[in-house]
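Sharing a structure, written as structure tokens. Questions coming.
Note that this complex is displayed minus one protein chain, with the remaining chains in position.
Residue numbering begins at 1 within each chain, and the chains themselves are lettered A, B and C in the order written.
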Amino acid sequence: MSERSEQATSTDALDAARRLAPRLAARAAEHDRNGSFPVDDFGDLRAAGLFGLMVPDELGGTGATFAGYTAVATELARGNGATALVFNMHASVTGALGAVTEELAEALGVPAEALAARDRLLRAAAEGAWYAVAMSERGAGARLSQLTTVYEPVEQGWRIKGSKTFCSGAGHADGYLVAARSAADPSVVSQFLVPAGDGLTVEPTWDSLGMRATASHDLHLDVTVPADRLLGGVEGLALVIAQLMPHWLVASYAAVYVGVARASIDAAAEHLNARGLAGLPAVRARLGRADAAVAAAELVVAEAARRVDEAPGDAETNRWVWRAKLLAGTTAAEVAASMLEAAGTSATRRGHPLERLYRDARCGSLHPATSDVCADWLGIAALGGDPDRDGSTPRW
Amino acid sequence: MSERSEQATSTDALDAARRLAPRLAARAAEHDRNGSFPVDDFGDLRAAGLFGLMVPDELGGTGATFAGYTAVATELARGNGATALVFNMHASVTGALGAVTEELAEALGVPAEALAARDRLLRAAAEGAWYAVAMSERGAGARLSQLTTVYEPVEQGWRIKGSKTFCSGAGHADGYLVAARSAADPSVVSQFLVPAGDGLTVEPTWDSLGMRATASHDLHLDVTVPADRLLGGVEGLALVIAQLMPHWLVASYAAVYVGVARASIDAAAEHLNARGLAGLPAVRARLGRADAAVAAAELVVAEAARRVDEAPGDAETNRWVWRAKLLAGTTAAEVAASMLEAAGTSATRRGHPLERLYRDARCGSLHPATSDVCADWLGIAALGGDPDRDGSTPRW
Amino acid sequence: MSERSEQATSTDALDAARRLAPRLAARAAEHDRNGSFPVDDFGDLRAAGLFGLMVPDELGGTGATFAGYTAVATELARGNGATALVFNMHASVTGALGAVTEELAEALGVPAEALAARDRLLRAAAEGAWYAVAMSERGAGARLSQLTTVYEPVEQGWRIKGSKTFCSGAGHADGYLVAARSAADPSVVSQFLVPAGDGLTVEPTWDSLGMRATASHDLHLDVTVPADRLLGGVEGLALVIAQLMPHWLVASYAAVYVGVARASIDAAAEHLNARGLAGLPAVRARLGRADAAVAAAELVVAEAARRVDEAPGDAETNRWVWRAKLLAGTTAAEVAASMLEAAGTSATRRGHPLERLYRDARCGSLHPATSDVCADWLGIAALGGDPDRDGSTPRW
Partner (left out) sequence: MSERSEQATSTDALDAARRLAPRLAARAAEHDRNGSFPVDDFGDLRAAGLFGLMVPDELGGTGATFAGYTAVATELARGNGATALVFNMHASVTGALGAVTEELAEALGVPAEALAARDRLLRAAAEGAWYAVAMSERGAGARLSQLTTVYEPVEQGWRIKGSKTFCSGAGHADGYLVAARSAADPSVVSQFLVPAGDGLTVEPTWDSLGMRATASHDLHLDVTVPADRLLGGVEGLALVIAQLMPHWLVASYAAVYVGVARASIDAAAEHLNARGLAGLPAVRARLGRADAAVAAAELVVAEAARRVDEAPGDAETNRWVWRAKLLAGTTAAEVAASMLEAAGTSATRRGHPLERLYRDARCGSLHPATSDVCADWLGIAALGGDPDRDGSTPRW
């Protein structure tokens, strides 16, 4: 029996996501209400083998492309955007780790034992572990250049101390991707994969307008990790990785929000048909325009993903990534607002999908890079400039 | 000492509303979170004499015009839109009662004892009583022509039986304006002022996206009221009143939502200044466009109110009423969404005013007449037609 | 030497279109100003072999797919939208004729000699003839069910009499696709390919806001054509063809207008860079949002084309066709208006590309099916209905 047959292919993964979406949707209202983490959703994802989606074949995973991820994330988001958003973080970590080729590793000076450590992390994911991201900090946002969490070498490995915010899945993940600054040389920023356990304290600060079930709480770290938990085995690689893989920091959100937008149309259609209001011209015009806008955003997200797979980090690829982020965020917010208006007051009761989707959808434009920042970068590029050089905001 | 000096003038009322707004604002987050009725806000309103705002001078009230009401409601809404929305219902009841002139009463065949009963209700309001509205029903919405609550004459007066929904302030008001259909002749719809007490049961169904503190629960009635609680003293006046005073059913919402829109800009400016983000061009453009839009909506609401006072029910007045409703609703929703985007993720935490305002603001377009319906009526009028005759939706 | 090597492939055609675009652009201002037909553009198209684009290989043409057409039309439109719009008509005629397979011909009862006649027309196109469309009539618009042009059998063939409007390229084409109603049985609508020459009179009525160079004049017919000019050789096929190939009546416009939209961004970028205004934040935001919107519309047009090739006339294909038409039309108009605003007053001088593009771009939403009609149909479909059955407008 070949190994391949034991693991999910990309198509299987997409089928699984489609199959799971209604289960996620059925639990969404309760988790939204309580701000509770969708533990059962993650059980389902594990059982379906989706934690290995981005893990290379040879390490036991599905070896999906970015486009494969995008399709899965969109389907999950049609069930519950919050679940998809947390899954997105795990996919980012495993996807970025998996994308470090031997050539790249060599170019970056990554030692062999670091690659072995990386493989262990990915193999664990294929077997059911999942990872969260602890990057943002109060005041610094997601910009690596302004972190205050520090690390220093100690006998047993690395000691890391600091506080993170917006850590989706905090308290539930098996490990956390943590960015920190060297105590010895503040210009050096490194990333660690910190295992769940002692030394990590979750402060339940997450109580948000939308995407409430992500449990994006604060995470306080005062922890020592083994030496091999320094990603890449060399200090100072964080920024390099960020620049090589901007899609994981930007476009992966886009897949989630087109799913949210499409879910809004589905929910509105169901609501209106159930009430016999499908014949109202104003309602039809709203659904028709929403349908066209979402179809367009879906294509842009798919095209961005295709290019990420083909030429990650290229200037033209990055433009598609920003287009995807901009359009997914603005489309989701506008469509959800219009669908709620089409459905009317009875859809504003808590527990109605459109009530939740209206709140969830507003969050897309706010994730970095925000819609306004994407518009600025795209404008610079359209004018022949270079967003890295000419942008009014530092990109990372 | 003249009686006049003891009671608030319209200017005093507006000053009071301005003075109270920050107190309402300070309590808004908690009531929004819990969906609890702002009992203390209503204590403040009572103490400030605002329950008598629409009560004629000679009955001990302020005798405010509709424009006077509009200004007060907008200021209250800058504090808490939900409180303003409930106050709006009381103002509608007392305003409509107070607007029945002796001429109109005579024309409608209102007997003298009914006017005396009316005066008692108004005098009570001036002394601190407040009234809610129990008009809508599941399935019928706010359309009088489709009610299922019925009444019949009994020895002690009138027996009323049925269920109402969206009754803002349910369980807290001193009386309820109830529309019901005659058991004997279903074509006859009458209105009653039902006192709080036995026979009324509040079913706490209200748990909504926005305007959560209005306690707009279901109200079940199985109650007998004295004969003089039939408003107008004659059966069948409900529709007449509705047609004479469309502003109370439409424009009074508008005043609330321009207040909500303005509060969004205020909150965004405070948030952005506190974080030193006032210099970002994209942020400035958002605030500038929002400011212009809200300023325009405020003028339209004021103009509609001025015309309501001058020529209530006229075709041209009604156009202004629909313009006010349309613009207040759409402007509030768009401005609140844009201000939240300007402020960024940190403003999406529950408890932040912009998080609440984004949800509250979405409700304006959904109150009857919805924005889409107003657009249809205005379009008919702009094309020289008559919305009453040519509209695709029955108006009441 | 194979025949294939003598004729252009689809890739060659696209290269040719790209090469010609600047030549078209250089002549666009003059033709726009005078409303004169771009005779030299059509000479260029002929020389490049583009009149054979949709003609099957075996008849000497390029045998392009609908997607191939779409790409060519978009490129031509980046040069001059009016030229692309007239070319679109020729492509529709040859594309629809070329798409009649032997199976379809058999199913429709098309006799062998009619297929031979069809082949002659296509072979002529491959050799440099081009055809215009004379379908619309005053009062009837493009709806076949309301035509007043009639035909009757005569000894030499068919006598056709009537007046057409919006006939792009009138007076310049080698032949005209004319829809007419049978004098004997008004329910029968047939199509003829009327050769240029006696019996056709052009009345120069075209003097329009935009797309001025299309020479879409009125065409009066009082003409007798040979028997083999009845398309399909059987009367009454017009509606069948329209229903089988809705993409040629709707989506072919979309390709033109995304080209116009993209040309607007290009022109704005060139204008702003020349004036050193690329650094203004408001300008950058405008270009960035325009870029994302146009990129999205381009993908939707390409996706619609891909599906037309794969499953023409299918319900899902038609949804993509309407999405493409809706988004191309609205995006072109909004983008051109915003780009003109970004560029400022100096771009409003006649002769400036943005001045023309602003006018050209407004026409896209107005071609049938209009944007509002597409939104209605898409809304019906999103609600699970069938636009053919439930639409408020007859589709043809």
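By our rule, a contact is a pair of C-beta atoms (placed from the backbone, for glycine too) under 8 Å apart; a residue touches a chain by one contact, two chains touch by 3 or more.
In this text, all values refer to a predicted model and were calculated from it rather than measured experimentally.
**Q** Quick one: which of B:H90, B:H217 or B:R286 touches the chain that's been left out?
**A** The single option touching the absent chain is B:R286.
**Q** Among C:G171, C:G236 or C:P281, choose the residue that contacts the chain missing from this document, as touch is defined above.
**A** Only one of C:G171, C:G236 or C:P281 touches the chain omitted from view, namely C:P281.
**Q** Return the single residue from B:A114, B:L209, B:A263 or B:A297 that touches the missing chain.
**A** B:A297
**Q** Which positions on subunit A touch the chain that was left off?
**A** With respect to the unshown chain, the touching residues of subunit A are 281-282, 285.
**Q** Which residues does subunit C use to touch the chain missing from this display?
**A** Here the touching residues of subunit C are 166, 207-210, 280-283, 333, 337, 340-341, 344-345, 348-351, 355, 358-359, 362-363, 365-367, 370-373, 375-376, 392.
**Q** In the whole complex, what residues of subunit B lie against the chain that is missing from view?
**A** Within subunit B, the residues touching the omitted chain are 265, 269, 272-273, 278-279, 281, 283-293, 295-297, 299-300, 303, 319-320, 322-323, 326-327, 372, 374-385, 390, 392.
By our rule, only the chains that are shown with their structure count from here on.
**Q** I'd like to verify one number: the distance from the centre of subunit A to the centre of subunit B, where each centre is the average of its C-alpha atoms, in whole angstrom.
**A** Averaging C-alpha atoms per chain gives centres 43 Å apart.
**Q** Provide the list of subunit B residues touching at least two other chains, using ranges where the numbers run on.
**A** Touching at least two other chains: 281-282.
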